[in-house]
Structures are given as C-alpha cells and as structure tokens.
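For this depiction, one protein chain was excluded, whereas all remaining protein chains were kept in their positions.
Up next, chain A:
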Amino acid sequence: MGKYIKFFIVGIFFGIVLVKSEAVSWYRIFEMFKFQSFHMYGIIGTAVGTGVILLLISKQKKIQTTEGTTLRVPLKERGFTRYIIGGTIFGLGWALSGACPGPMYILIGTGAFSIIIVIAAALLGTYVYGLLKDKLPH
C-alpha cells in the first residue's frame, strides 16, 4: 500500500492542475482547434519546454530513479503509418468528445458523470484495436 501513496498524490496534483487550467473543458478544446486562443498552446508549449529542460538536466546530472535505475524516457518504436493514422483517429475523437484519456477520468471527480459513457466507449475502442491489431498497417 505504502508504495502506491506517491502515485496517488501525483494523481491528485494532475487532477487539480487540469481542472484549474480548464484543460478538461470541451470548450477549451474547441477553442484550440479554432486557433482562437493561445491558452491551450501555452499549456502544452510550456509543459514541453519545461519537460525538455528537466530531461536535459537529469541526463546531465545522471539522476537515478527511486528504483535505482537511470532516469530515462522509453523510446517509441520507429514508424510513420501508425502514428499518423492512429493520431488522426485520436484527434477526431478528441475534438468531438472534448476529452483525452486524462481529462476523462478527472471529469468524473467534477461530477460530470455522463463522461462515463465516453470512457466506456474508449474502452470499447481500445478493445477493438486489440482485436484488429495484427490486421492494421503499423
């Protein structure tokens, strides 16, 4: 149990920041894809900018994880097809439902229980991908 508490706390912060920044809002996603506000671009941009710096520092200082391994980001497999097609399918759903997988869970906490339908459908989508995986171009 104890080893999970840190993940629980990180999750709480994640939920708070995504609500307080309004990144969980359907309206903000619409606004982003309409290029009518800098808000979401600012969030993603500063997150990536800060992330690049943190990862460079940790590489330079050879920071160890709490598990005793070297801190590193697992590399994504090389490829093009799966990323562009999968990404586009994801984007269609993201804009329509206004929620990506993190916000989906967080919205339950805000009392928006109808989001559970979106989560159930996302589980079905994941399941169908699992069934079709070997037949799809990657």
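Couple of notes before you dig in:
Just so we're on the same page, contacts are C-beta pairs under 8 Å (C-beta built on N, C-alpha and C of every residue); 3 or more make two chains touch, one makes a residue touch a chain; residues count from 1.
Rule of thumb we're sticking to: contacts and distances are computed from a predicted model.
The UniProt record for the undisplayed chain lists the protein name "Putative transmembrane protein", from the options "Fe-S cluster assembly protein SufD", "ABC transporter ATP-binding protein", "Cytochrome c553" or "Putative transmembrane protein". The missing chain lies against chain A, touching residues 3-4, 6-34, 36-52, 54-55, 58, 63, 65-67, 69, 71-80, 82-102, 104-112, 114-115, 117-131, 133, 136.
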